[in-house]
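So that we are looking at the same thing, I have put the structure below in structure tokens.
Shown here: the complex without one of its protein chains, the others still in place.
Let's turn to chain A:
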Amino acid sequence: MSRPLSKLLFKGISGFPAACSSKIVSGSFYQNGMRYSTSVPNDSDTHDDFKPANKFDGSGLSLKELVEQDVKDNPVMLYMKGVPEVPQCGFSSLAVRVLKQYAVPLSARNILEDPELKTAVKAFSHWPTFPQIFIKGEFIGGSDIILNMHQSGELKEKLKDIAVNQEKSA
């Protein structure tokens, strides 16, 4: 089992330097059927006092609360560069591919779309890089860690009770 995975790792990383620059953000994410959007129009004419307290319309949440709620509500929560269908970085792509080996629901936000969200997530987890993976509210780590846990069988164990509903009997 570990052999094809090392290939997966290699493929995941090999596309990296060119694909990973966080500076390159195109406007094309919207066409990819995003589950979440983190951008809102920024109305610069509004006086600060009348601006919404946060960017997530109507939810009344600060970014920190939003992240808290994300990781609480979503058994597998991924903060990544790009979206699961079209990752914008080799490491995010690797994390998605590892998690897709399991029949678990995957929720994700694209941090390239929102620098403030990016900062909020980093502060929340005390972790400097992306992707960041949370499982059942627990911060797991980045792509190196998720791959390692996948190879060791630890990830299967961790996802067992989430995957169980969808597991087909052999």
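Side notes on the structure shown:
The rule is short, and it goes like this: contacts are C-beta pairs under 8 Å (C-beta built on N, C-alpha and C of every residue); 3 or more make two chains touch, one makes a residue touch a chain; residues count from 1.
Everything below uses one rule, namely that contacts and distances are computed from a predicted model.
Between the names "Mediator of RNA polymerase II transcription subunit 20", "Exosome complex component RRP46", "Protein BOLA2" or "39S ribosomal protein L13, mitochondrial", the one given in UniProt for the chain missing from this structure view is "Protein BOLA2". Residue in contact with the omitted chain (choice from A:86, A:145 or A:162): A:145. Although one chain is not displayed, chain A still touches it through residues 13, 16-17, 20-22, 89, 91, 126-129, 139-145, 148-149.
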